[in-house]
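First comes the structure, then the notes that go with it.
Every protein chain but one is kept in place in this view of the complex.
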Amino acid sequence: MKSPLRMSTALVVPGVLALGLLGACGSNDPVAAPSTGGKVTIEVSIDQGLEQGAIDAFNARVKQFQTANPDITVKSKEYTWTGTTFAAELAGGTLPDVFPIPFTDGRGLIERKQIADLSPLIAKLPYAEKFNPKVAQAGEAADGKMWAIPIAAYGQGLHYNRTLFTQAGLDPDKPPTTWAEVRTDAKAIADKTGQAGYSEMTQSNTGGWILTTLAYANGGRVEAVDGDKVTATIDTPAMKKVLEYLKSLRWDDNSMGANFLYDWGTINQDFAAGKIGMYVSGGGNYGNLFTQNGLKPADYGVTILPLEGSDAGVLGGGTLAAVSAKASPAQQAASVKWIDYYYMQKLANKDAAILDAQTTKDAGQPVGAPQLPVFDRATYDESQTWIKGLINVPIDQMKPFTDGIFDQPLLPEPASSTQKLYAALDPVVQAVLTDKNADVDKLLADAQVTVQSILGKP
Amino acid sequence: MTIPSPVTPALVPFEVGPPDAAGPPGPGISTAARRRRPAKKPTTELGDRGIVSMADWRRARVRRAMRSLQAVLLGLLFVAGLGPILWLAKSAITPTQDTLRTPLSIFPHGIAWANLGTAWTRVHIDQYFFNTVIIAAGSWLVQLLVATTAGYALSVLRPRYGKAITGLVLGTLFVPSIVLLVPLYLTVLNPPLLNGSLLNTFWAVWLPAGASAFNVMLVKRFFDNLPREVFEAARVDGAGPFRLFWSVVLPMSRPIIGVVSVFAIIASWKDFLWPMLVLPNPALQPLSVRLPALQRFIELDVFLAALAISTIIPVVLFLVFQRMFLRGAGFGGAVKG
Partner (left out) sequence: MTVLDRPTGGTRHQRRTPRSWLRGGGLSTLIFMLPLLVVFGVFSWFPIGRAVVMSVQTTNLVTAPEFVGLQNFRDVLADPLLWTAVKNTGYFALLALVFGYPLPLILAVLMSEVRRFKGLFSALAYLPVVVPPVVAVLLWKFFYDGSPTGVFNTILGWIHLGPYPWLQNATTAMPSLVLEATWAAAGGTVIIYLAALTSVAPELYDAAEVDGASVLGKIWHVTMPQLRGILLITFILQIIGTAQVFLEPFLFTGGGPANSTLTVLLLIYNYAFANSLGGDYGAATALSIMLAAVLAILSGLYFRVTRSWSTS
């Protein structure tokens, strides 16, 4: 048995290097089954465009992992999930072995078997039963088996620039708590500072994402699921209220600045550059703002979204770590080890949490930005106490968010054709923000038809 | 693009040699250019004239009107042609806040030379520039290889099946590259003959670039016009088809190789959509693909420095080889004529 094993490992290593060239081979290679003797190489994702400090922190963690797992060689690849290229990269086999995907794509990829079924491996993890059920379902197949591991969850928050608040004569420790206050504060910022009081993402599906968030916060929903039947609920009073609200901020108050074609990356950049007073995005966004956009910590504040109307809730989402369906069983096993080590241990294990926080901190990177618990609340609260002394983010400035988010009802993103639905809503919000005479009723009626036809397709 | 540059060279016809230029070698450069050149030095008197006659030019009123008109024209060209580039050069070394607040002030509050260094090292412009060069060089090589060998085979060796091949190549001229976008992409994902995907390899850009019917026809036409006697003499001297190609035909075809090279390199330098699709790995991307993505990760001043660096290289090349560029562009016209 010794020689075939060694041969297989010899094949695996260059095989991974040439991942792009090998296409579909290797997935069902029986000789490469998980074993203790064989060496295996996996390619893991590292965010694109990181500051050197963040890259150093990542490399330090890789080193620690390889020391603990001498059989596994970890290679990193710059990769950030992007809706426009993901399908191509998946089909082309150019993704790393371990890659992050948003909650919204989990179910679709699992149904098509486009990611590896990790459920036997995940079941062996000590915290397998401890996942927050609302979070866990994003990575589960219809039968409840978990294929992809939730590594981070967020609830939407309202990010604001404390410096602009102060300049506008507002109290940065008292962020708005109703949508009406958001409006008056936005106007004050726009009038006094000349910067955008409130901005909104509108491009590459983020327009639909934020619009849905606002609809949720006003008691609306965008899809109604009844058994197998999914109905679009776009043309609703809640959505109308949201659009009329945006319309008044934009056209009555002129407090939304001059850019209405933002996506996730560009709005972060303008916010970090001090050009935006407030915007809605994931509550854990601080890390990106700091590492990729050079945000000044003193500027930063975040609070919860005002929830108005019965049945209002905060939209939550998150990130799954998935493994390429083309990874060999040995690579799958190694990948789960990596996910466990790099993404999960810091959430579940005290020593790991401290080590992670210390390493991250030593590299000058943020520790302690708010997240939603991937596990149950108790585990989360405990984990926060472990790293207390190492937190280097302005946690007091995040208090309005962290104090309130756990009491807000968390609503998952629309389950059916999520990204397509978001894409269909992009032009709606763009129209409202760029056309003074946009007819909200007609926009909603049209969008209702469009989305319904999307949902009707398989 | 208003004039289809990279997308449709396939649609530019291959009627190269001007109809009245009977004598090869040297099809390619237009009659216009040729007629022009001897007249280059003595422009003032006699000879070549424009719409306004020499007699008119001598009249003070006309001269003054023309001079002021041309001064205005020169001013406008300065603003439109050079203005944005100068602005970019200035902003590349201006701190972000200055560029945002007063984008048009001539003297920034401080000069941030560091921007250029940051762009080159931290943003790895050097690497993307290197990728751009590799991609251009490879595309150029593949295009030349295909065009010269095919032109030679079709024009000089003329196998029986040559006509059919010519027809098939010609036919692709009528298929705009856009039709190929998706099927070609899927072909690169899973190519026939080869085992494995070409995605994230430079071959995915190089090889499809070679399938340019325009190049093949251009070169074939040129070879058609080469004097057959020379080939025959070489053959009598015992040169085989390879010798004939390497030592006779290629040395004679320098002009056309130059033309194909200029087109190939410019097209590759400008290409965006295709390399974006087939090179999703940032480490392999050329500048054109990487710059838009970088925009969201780096500060404005560094980003503008990166843009400036990406611009300076072609601009310097242009200024150095101005004659060749303009002749190439004019040649485009001659081709079209």
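Chains: A and B, in written order; residue numbering restarts at 1 for each.
The working rule: a contact is a pair of C-beta atoms (placed from the backbone, for glycine too) under 8 Å apart; a residue touches a chain by one contact, two chains touch by 3 or more.
It should be emphasised that the depicted structure is a prediction, and the values quoted were computed from it without experimental measurement.
K.L.:
One chain isn't displayed here. Which of the visible ones does it touch?
P.N.:
Looking at the complete complex, the unshown chain comes into contact with A, B.
K.L.:
Any idea which of B:I135, B:L218 or B:L277 touches the chain not displayed?
P.N.:
Only one of B:I135, B:L218 or B:L277 touches the chain omitted from view, namely B:L277.
K.L.:
Would you mind spotting which of B:V123, B:V169 or B:L199 touches the chain that isn't drawn?
P.N.:
Final answer for the missing-chain contact: B:V169.
K.L.:
Please identify, in ascending order, the residues of subunit A that touch the omitted chain?
P.N.:
Touch with the absent chain occurs at residues 81, 83-88, 90-91, 105, 108-109, 112-114, 202-204, 257-261, 263, 419-420, 423, 426-428, 430-431, 433-435, 438, 450.
K.L.:
Kindly note down the residues of subunit B that lie in touch with the hidden chain.
P.N.:
1-5, 7-8, 11-13, 15, 19, 30-33, 35-36, 43-44, 48-53, 56-57, 66, 69-70, 73-74, 77-78, 80-82, 84-85, 87-88, 100-104, 142, 145-146, 149-150, 152-154, 156-160, 165, 168-169, 172-176, 178-187, 189, 191-193, 207-208, 210-211, 213, 216, 228-229, 231-232, 235, 240-242, 245, 269-270, 272-273, 277, 287-289, 291-292, 295, 300, 304, 307, 310-311, 314-315, 317-319, 322, 325-326, 329-334, 336-337
Everything below uses one rule, namely that only the chains that are shown with their structure count from here on.
K.L.:
Calculate how many whole Å lie between the centre of subunit A and the centre of subunit B, each centre taken as the average of the chain's C-alpha atoms.
P.N.:
42
K.L.:
Inside the complex, what are the residues of subunit B that reach subunit A?
P.N.:
96, 100, 122, 185, 189-190, 195-197, 199-201, 277, 280-283, 293-300
K.L.:
Touching subunit B in the complex: which residues of subunit A?
P.N.:
Contacts found on subunit A: 18, 20-23, 48-49, 52, 77-78, 85, 88-89, 91-94, 265-266, 268-269, 273, 275, 292-294.
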